[in-house]
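For this view, one protein chain was removed and the others were kept in their places.
Order of writing sets the labels: A and B. Residues in every chain begin at 1.
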Amino acid sequence: MVTLGNALSGALRRPTSYNGVWSWITTVDHKRIGILYGVTAFIFFLIAGVEALLMRTQLARPEQDVVSPEVFSQLFTMHALTMIFLAIMPLTAAFFNFMIPLMIGARDVAFPRLNALSYWIFLFGGILLNSGWIFGGSPNTGWFNYANLSEQPFNTGTGVDFYVVGLLVLGTASMAAAFNFIVTILNMRAPGMTMMRMPVFVWMTLVTSFLIILAFPVITVGLIELLFDRQFGTGFFNPALGGDPVLWQHLFWVFGHPEVYILILPAMGIISEILPTFSRKPLFGYRVVVLSGIIIGFMGWGVWSHHMFTVGLGAWSNSVFSIATMAIAIPTGIKIFNWIGTLWGGSINIKTPLLFAVGFVSLFIIGGLSGVMHASAPADAQQQDTYFVVAHIHYVLFGGSIFAIFAGLYYWWPKMTGRMMDDNLGKLHFWAMMIGFNVTFFPMHFLGLQGMPRRIHTFDSAMGWDLWNIVATVGAFFMAASILIFIHNAVRSLKKGEIATSDPWDGRTLEWSIPSPPPVYNFAQIPQVHGLDPHWSNKYGDDGHSAPVPVGGGAEEVHAANHEHADEHGDDGHGIHLPGLSYYPVMLAFGLFVAGYGLVFYETLTWAMAIIGLGIGIVAAYLWSFEPAEEDHESDD
Amino acid sequence: MADSPAHREGAHPTAATYIKVALTLAVLTAIEFGVFYLEMPNLVLITVFLLLSLVKFALVILFYMHLKFDSRLFSGVFIGGLVLAVAVSIALMAIFQVLDTLANPSEPDGENGVVVGPTPTPTPTQVVSECAPDDRICQGRELFLNVPASAAPQALWCSQCHALGDIADGAIGPDLTNIAVNGATRKPGMSAEEYIRESIREPEAFLCEVELCTQGLMTASVTGGLTNDEVDLLVEFLMSATAADDTQAPVVDVMVPTTPADASTDAPAPAGGLVAEGQSLFMTPPPNVGPQALWCSQCHAIEGLADGLIGPDLTNIGAVAASRKPGTSAEEYLVESLRNPDGFIPDGVERATPGLMTLAIVQDLTDEQVDALVAFLLAQQ
Partner (left out) sequence: MVEQTTTGLNHRKMLMWLFLGSDCLFFGSLIATYLIYRGESLVGPFPEDVFSIPVTTVSTFVLLMSSMSMVLAYSAINRGNMRAFRVWLLSTCLLGATFLGFQTFEFYEFANHERTVECQPGSQIPECLAGATKYKEDYGLTPQTNLFGTTFFTLTGFHGAHVTVGVIWLLSIVGYSFIGGRKAQRVLTDKQALSVDLAALYWHFVDIVWIVIFAVVYLIGVGVT
């Protein structure tokens, strides 16, 4: 009897080829999805970088007119949105995807097709948000899009609609990915890997994912309310009906502050993996580092109003949020001491990943200190909306997150591609970026204290801001040059880089126990874990947490043993159940994409497109639910 | 972490338990329904409703969603999300001071309306209430005379625009003397009280056909900040105030913009003929525009000439007009401001209030008169 499930599955023949473009489009392999995330996000990173360079060119000299004020507003809005939602978050997601299953000893994530769906929604959401440049204007209200500047009578173009719909779509992608990683981390650890034996990066991914699933619903509500205000004339943020625009600020920052930790906690996780490896010494105070990461995640919920000190919420509110904000410096400071403690007395192996990691620690300290400065409400009243704040966020998000992401890229590149990057070029990249970064952003502290407001299109020479602006612009182009060095290094490595061994850095965690790049099934045999830093234990014996003592033949034998296992099973992973390819994630994401345009252009398209898109999504969801997760043999019964 | 590797299958309740739970839920809902009709203090009602719904909530998640029998991890992630949602909601409500007003709804709204920054000048000074706590008519009268804290700082307030017996003599809006009586005839189907209330809440909802009823002059932004209780006070006061009103209310200094009737004599002599004509036009309305409640010089200030505080200061207008509207020269901008006052409201200009200066004021000016005014204004450097 032909069942309904078979009938529906038969409607689209299940993709089977593991080569070619379609194999990438239908892939559910976490490693391939990780690479897709990484490449896409890096392209968005470059786009946002070009937007930044345009702004720096405009501000290089006083009273220039390189871009019009209208375009400038769109540039600073899209630069922030692209960097935050389309570059930093998905770049960390690339590491989550590629590394989490390897680090916990799993063959894939818990929901491979959901994982593919997250990526495709992210890609389409990114295209949707950026297509504002072509279709009638990008958002121009700043990344926090305050009401009532964002409301219909004051902002009539489609820019804000692209913002609302783009973020709704991207939020869906982030949440789907976060659900997936929580289940993966809680439920798919190798035998013996208890929670307190998980690498710190896995821990930080877990905390970040919880923040995502709890914070994004709040912004979703805010965005829906704004959408209703704009499209149905409701009064959420409309004072004419009694609404309060400040409510948007609250909803935005209740999400927005956890979002800041969503951007920085994975970076802290990456650093906590790199520093011990290159100090040849276990992480100092593992438990404390993990605990302070969790505490930061919790406290991130109690500080949102420090973005609103100048709104006039009253002394009580400002005091409470001020104290809570200063208190966050404690767990953050603890982490910094632990990282320094890890380096202290270590046998330091100065390679590019370590340089970027140390760069992260030093720049993050500067960003953290200016953060504590505007935790004080009266000081913030002076700094609010000046370049001082711009300097602060770039020290924590660029000096913080981006430096850590480059550290991670250099660290895991051999594992992902099977080839080494040139270490000298890497160091050149580091120093160029380090110098360019500080030349760009340190003067912004001065500009801010001299009163230069952020988001201004140009300025008068009489303000006395000429010098530091031209310095910042020179620094920005220097930094751009350093990114070119990285691209050159990466392309060179892919073409003729040295072939990487399975464990080029003498790593501590499980991903280094398998070949580079890993086989489709990751682990021929699921490893057994006995403690922290399991791969060091494998290589050097389980000697507590003290410095590793080489035993037996060392690393190479372990690799050999692993390769034997792999050979036994053959490279096609015979006997290992792998998730099958699927068309439906990309189809469902495409449905959302179409529906998204329907929402943006609801006036001209009269909702038809939204309904068509939703229809595509529903059909895909039904087909999906009748498609077996694994390539099983049930279909012929 | 793993606290129940497999489902504790035997612990699952039977159908009888499920039905008992359903009966309890039904009974609790019935109790809620009953309590709803009892006269009880608000705090008691809130507590009872929240407690009963909490019990219902708990019954469903413990038995129907099996949290009582399932892994603690499930309880953890769900209750965690729930607690966070409740905590964030309570914090938000505390910031918006909803919690106070829920428990004591008779109190006026909190100080959300307090505005940070410089207060526009002609706001009448705040006076300490001299009314007895239960004298609502007196309180309404104070409200009529003084801008309350709940309203945004205002250029003009009730008593400055409306006349009311011997209490106020504003000549901008309709005379409210006897409004308690003739209010009933203004809008078909509305009692005087309803009409007054609507006119306060939605000034532009309905425009009467009496003298000085000017469309768009009194906007919702004037009264938008008033609490419901304050509107009640105003309505009660206006219903009680008739021409024969002789109750004593605290006398308050109301700063009415002074009319510079003789300022022109002190002013520096204008340079050219057109400019001189413009200046005289600025100071006094020409015969062809008909009687006006307020004219240029009463609303706008020009140093040494006029000191109106209702609209933007025009002392330097000749110098700054070019920068007000992108793509518009100084002259074009001034002509537009005179010909279509609401067409463009510049940003960041103090006291540039949409809807205050209306077309009705200037529409009768001839082109020559506008040219003279523009020439005069351009000379103000």
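Everything that follows uses one rule, which is that contacts are C-beta pairs under 8 Å (C-beta built on N, C-alpha and C of every residue); 3 or more make two chains touch, one makes a residue touch a chain.
Every value quoted in this text rests on a predicted model; they were computed, and no experiment measured them.
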| item | value |
| --- | --- |
| Chain not shown: contacting residue from A:Leu59, A:Ala110 or A:Ile514 | A:Ala110 |
| Among A:Ile88, A:Leu102, A:Met175 or A:Val290, residue touching the chain not depicted | A:Met175 |
| Given A:Pro217, A:Gly285 or A:Gly333, the one touching the chain that is not displayed | A:Pro217 |
| Interface with the unshown chain - residue positions in chain A | 1, 3-5, 110-111, 175, 179-180, 182-183, 186-189, 193, 213-218, 220-222, 224-225, 228, 232-236, 241-244, 247, 251, 254, 577, 622, 634, 637 |
| Touching residues (missing chain, whole complex) on chain B | 1-2, 4-7, 9, 12, 14-15, 18-19, 21-22, 25-26, 29-30, 32-33, 36, 42, 45-46, 49-50, 52-53, 56-57, 60-61, 63-65, 71, 73-74, 77-82, 84-86, 88-89, 92-93, 96, 98, 101-102, 105, 184-185, 188-192, 194, 201-202, 220, 224, 228 |
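The working rule: only the chains that are shown with their structure count from here on.
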| item | value |
| --- | --- |
| Distance between the centres, which are taken as Cα means, of chain B and chain A, whole angstrom | 43 |
| Complex interface listing, chain B residues touching chain A | 1, 73, 81, 84, 87-88, 91-92, 95-96, 111-112, 114-116, 220-221, 224 |
| Residue ranges of chain A in contact with chain B within the complex | 186, 194-195, 213-214, 218, 239-240, 242, 244, 247, 250, 254, 301-302, 305, 310, 312-314, 317 |
